[in-house]
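Removed from the display is one protein chain of the complex; every other protein chain stays in position.
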Amino acid sequence: MNSAPAPTPAGEHRLRHLIGQWLFHLYGFAGYAFFYLPILILVIFSFNDSRSVSKWAGFTLRWYEAMLQDRQIMIALWNSVFVAVVSTAIATVLGTLAAMALERYRRFPGRLFADITLYLPIIIPDIAMAIMLLAFFNLSGIGLYTWKVNFFGVRLAVPVSVIIGHVAFNISFVAVVVQARLARMDRTLEEAAQDLYATPWRTFWRVTLPLMMPGVLGGALLAFTLSLDDFVITFFTSGAGFNTLPVRVFGMIRKGVTPKINAVSSLMLGFSLLLVTLALLASRGREERKVGFF
Amino acid sequence: MTETSIPAVELRDVVKRFDDVVAVDHVSLSIAPGEFFALLGPSGSGKTTTLRMIGGFELPTEGEVLIEGEPQGYKPPYQRPVNTVFQNYALFPHMTVAQNIGFGLEMQGVPKDEIRRRVSEMLEMVRLSGYERRRPHQLSGGEQQRVALARALINRPKVLLLDEPLGALDLKLRKAMQLELKAIQEQVGITFIYVTHDQEEAITMADRIAVMNKGKVLQVGTPQEVYEQPRTFFVADFIGETNFLPVRVMNLGSPVEVMTEPGARLTAAWADPALRVGVEAVMAVRPERMFLYRPNEGPTGPGWNRVEGIVQQVIYKGLAIRYEVFLAGGNHLHVHMPVGRTDTTFVRGEHVVVVWPRDAARLFRRES
Partner (left out) sequence: MNELLQRKPSLRAWLLLAPSILWLLIFFIIPLGIIVVYSFLERDVYGGVVWKWTLDNYRRVFDPLYFKTFLYSFWIALLTAFFSLLFGYPLAYYIATRPEKTRNALVLALMIPFWTNFLVRTYAWLTLLRTNTGLINVWLQQWGIIDKPLPLFGNTFAITLGLVYGWMPDMILPIYAALEQLDRSLLEAAEDLYASGWQVFRRVIWPLSLPGVIAGTMLVFIPSLGAFVTPAILGGGKRLMIGNVITNQFLGAHDWPFGSALSVLMMAVMLVATLIYFRTGGEEARRGGLG
């Protein structure tokens, strides 16, 4: 009926402001959609009832069945887990000790050398590290040794070189995380323990380690994730016949794209999500209790 | 105190260097058993470093640390018969109060039921019975402090080291804890070595005080000695309030004679032995030893010092009135006159004469 009154200058400004806000929200939403959509589509098509990964033909679980029945994939899965567990265990111990040394002792002869050696693996691109290890294992003959082990009932043959390589790049990450945690720790607590007749060994077990635990676990979790996800270094150091899950996926992509790859990928995504959730729960639980790991 | 010839703690010419910084500079101390001994000084004076060397957390660069006559050499803290109450309490956050207090006994292999018994005793002594299962973060500052004390005392050490334990508490709590600590020390009879920067605290609690500055011990004495007979400018300045009047030495006989800027002749009872005739010096007098009179009133005679001035400021402090008096030469003095003792009060702008007895005056070298 009557037209709306012409917007006042102030009203116009406000309108522009609102539209601007709304566009901003749209951009934010678009950004997150960008990150999540490809992953979601990947997971959706793992249930596709056809060989296509882009034309939907109905819901099915057959690709997951195929994946579970694929012996090569299952072995690759167990290989991944085994390598991750072993290399994480070693790297966590080594990295934690290194972090303690660097955080406790400010200056000592060779400190610069130790710093460089420990932090270089973080900035070296993985392709460079991969070929370095390949050349070394080839030259030294270590590349020939396989560790035959029975892991939860599955017989695996793991090249030692893969584990060695994983430890090599994980030590640094563990050290960084643990060092960060140690930096926030109250040093007088250890002096107090010694003041109360605890030898350095007992001080470590009763005071330092419990308080350091969140950092150590965080570092271990990070190392575990990096090891599971690693492709390049494993690819170069594993030689023919040995697959971890990422290496197997790469091989599958080469041979032909089917929803089975989506299924394997979804499995890996699910596992990553599980690890992230565990990490979050653990850190939140600790925050609430405000104590060490006990 | 029993007569023992062996001091509880002895430092013989101890030096501590960190790179090129000398934190502790040739310190020698002898602390008697059962004594409440204070290390007093500003931050950076080396008092905490000295304490840490007794505890074994630092090792001396030179010199020796002896506990009950035994040189400690390179012995780590867990081999020394001393315990420490840390400035930030250092309670183990991942243990209960009971576990904290019993930690030292546990490390020494004491059986569990005895630990439990002694922990309860200790909690009673620091008035925290029933707190066994609480965690440090659930306690107030004062409660944490008492747990830290209990944790140290339960081990019945020969010497207890306390590193500014009351620093984090508010004023009222601090004063209450000072009395409590003193009472506990007298009850338990252990030698306490107490580091603080609060001179009032040291004077209240200690049997003897060592005043430190820049790594050196300037004076050791009872609170009364340190207060009434300071031996250096720093000690006089650091402890209590002091007036400093710049003077020139005229005569080092008995009494010592000096002259102020505008020509007033004053006398003092004691002078730093290093002073010579003709040099610039400083006369120190405590404000409460000075009196204000109307001009031409008040005691005269050889044992009294008199200077004229104008009242600049009058501050009522409850127990006393503090007068800020401006002198002819540009110096000013503050005088504390107790309320209630005299009926005379003075107002701003009034001409007065400041009077003090000769034996309240001490002469020091000038220090920056």
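Note that the chains take the letters A and B in the order they are written out, and that residue 1 is the start of every chain.
The rule is simple: a residue touches a chain if its C-beta (ideal position, glycine included) is under 8 Å from a C-beta of that chain, and two chains touch if they have at least 3 such contacts.
Because the structure is predicted, anything quoted here is derived from the model rather than measured.
Colleague: For the full complex, which residue in A:66, A:85 or A:114 touches the chain that was left out?
Modeller: Touches the omitted chain: A:114.
Colleague: Check the options A:77, A:98, A:156 or A:189 and report the residue that touches the missing chain.
Modeller: Here the residue in touch with the unshown chain is A:98.
Colleague: Kindly note down the residues of chain A that lie in touch with the hidden chain.
Modeller: Residues 24, 27-28, 31-32, 34-36, 38-39, 41-42, 45, 52-55, 93-95, 97-98, 100-102, 104-105, 108-111, 114, 117-118, 120-121, 123-129, 131-136, 138-139, 164-165, 167-168, 171, 175, 225, 228-229, 231-232, 236, 246, 249-250, 253, 257, 261-262, 265, 268-269, 272-273, 275-276, 280 of chain A touch the chain absent from view.
Operating definition for what follows: only the chains that are shown with their structure count from here on.
Colleague: Quick one: in the complex, what on chain B touches chain A?
Modeller: Against chain A, chain B makes touches at 55-57, 76-78, 82-84, 86-88, 90-95, 103-104, 107-108, 135, 137, 151-152, 155.
Colleague: Would you tell me which residues of chain A are touching chain B in their complex?
Modeller: These residues of chain A touch chain B: 186, 188-189, 191-200, 202, 206-207, 210-211, 290-294.
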